[in-house]
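A selection of the complex's chains, in situ.
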Amino acid sequence: MLENVVANNGLNTAFSGMTIVFSGLVIIALAIHSFNYISAFVKKRGEANTAAGPAGETTPALAFMGKDLVPEDELVAISVAIELYRRLHFEHLQSEITFVHGELTNSGWKTGIKYGQRRSIPR
Amino acid sequence: MHVIFKIVGTTGFANMQWGNLIMIAVGGVAIFLAVVKKYEPLLLLPIGFGVIMGNIPYTPGLPLGVYDEGSVFSLIYKGVTSGLFPPLIFLGIGALTDFSSLISSPKSVLLGAAAQIGIFGTYIGALMLGFSNAESASIGIIGGADGPTSIFLSSQLAPQLLGPIAIAAYSYMALVPVIQPPLMKLLTTEKERKIRMKPPRIVTRQERVLFPIIVAIFAALIAPGALSLVGMLMLGNLLKESGVTDRLAKSAGSALLDICTILLSFAVGCSTQSAVFLNAKSLGIFALGLLSFMVATVGGLLFAKLMNLFLKEKINPLIGAAGVSAVPDSARVVQHFALHYDKDNHLLMHAMAPNVAGVIGSAIAAGVFIAIFR
């Protein structure tokens, strides 16, 4: 059985392969580890200019993930229903490149944010 | 130890060259522009990532890159070089585009024609720099400011230049807000910039259904070479406007468009391996591409002023600049620029007309080149 391993230089290949896998992942681990310093640095800078930082970092989506604050009163239900209604009815429009008589709807398709437009697919 | 040397020899470190590092940095810049500056992220992000991936070196012989027969990336790249992805992308864009503004003001179509002077002017310029006819045509089309059109024409006429042409086209489209305003300032008077235009009329459903059919027929009759691009663009639009094929329009404008966009952008990025990308030709292409955008803008602006000599109801010449297409960025630049001089003068809808006309115009121009040079 072993002669096929020897003939194919198997142990060598296996050892080298395992080395490469480890090297690769160690380098990645080190790279990620350096993120922690970047992160700490960013945080420190963020603490310096208190108000500005967190707004930029915590995207709305993340806010939902973290807390999952779903408003539960009628008023909210109504506004949510309306929002959803529009979203479903205007879903098609939202992704239009141009404009339908006074409705300003953008596409995210070839879109910059230089001129105050909001992203068209707000999800 | 023989094997470990063989493996180390195959790592990228062993084969890395300066060109690769430069291109990886370029890819990083593209990603930065996409993510942080939000310049054309849907295209620049996968392109930038592709540039990085395409410049990771490897032992020649491994079938990995877009130019290696049989590799996965080469299969994806075949969708670009065969010219398949751009028309499919146009199908999706057609299913998302609203041509109402154009239908309600047909004379704006001429502005979309005028801006194509950028294409033909740059074609001459490229000939001057010594490029061949087919190459010059592909470089000129950068001024059409439509990614799929540029990539399609290059794939048909000058596939060896596809990478730099695509990168140049998308880069300058992203930079439209930087390129156009100075020219607008230079070529219009303050009084002209304040011209207000009447709100466009409401178009009926019949018009919106007939429009894609008529445009497709006439564009393809005039320039059959534009059949693939204009045909697909208008098929998508017909699916959208007919009102009876919503589900087809939706899938064309979402899944199909997105998948083709990812694969095309990534593959185009991968095709910029430094060995084929970093040379004098690419530099020339980038210079000519900038020229092309500027000539196109000037062409649109001046033609609008020319039209005003004959029109009773004056148009605001700024919307001529939107004829370069780069939908919808250049229309937004016009809107923003005009607001600067008159806070209540909203030109966006008026600028959309030459803007989408420019897409059709460039596709026809591409069709002309295909008819002559193929």
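Read from first to last, the chains carry the letters A and B; within each, the first residue is number 1.
To be clear about the criterion, contacts are C-beta pairs under 8 Å (C-beta built on N, C-alpha and C of every residue); 3 or more make two chains touch, one makes a residue touch a chain.
In this text the structure is predicted, and so the values were computed from the model without any measurement.
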What formula, in the shown labels, sums up the chain copies of the full complex?
-> A x3, B x3
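Everything that follows uses one rule, which is that only the chains that are shown with their structure count from here on.
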If you average the Cα atoms of subunit A and of subunit B to get two centres, how far apart are those centres in Å?
-> 27
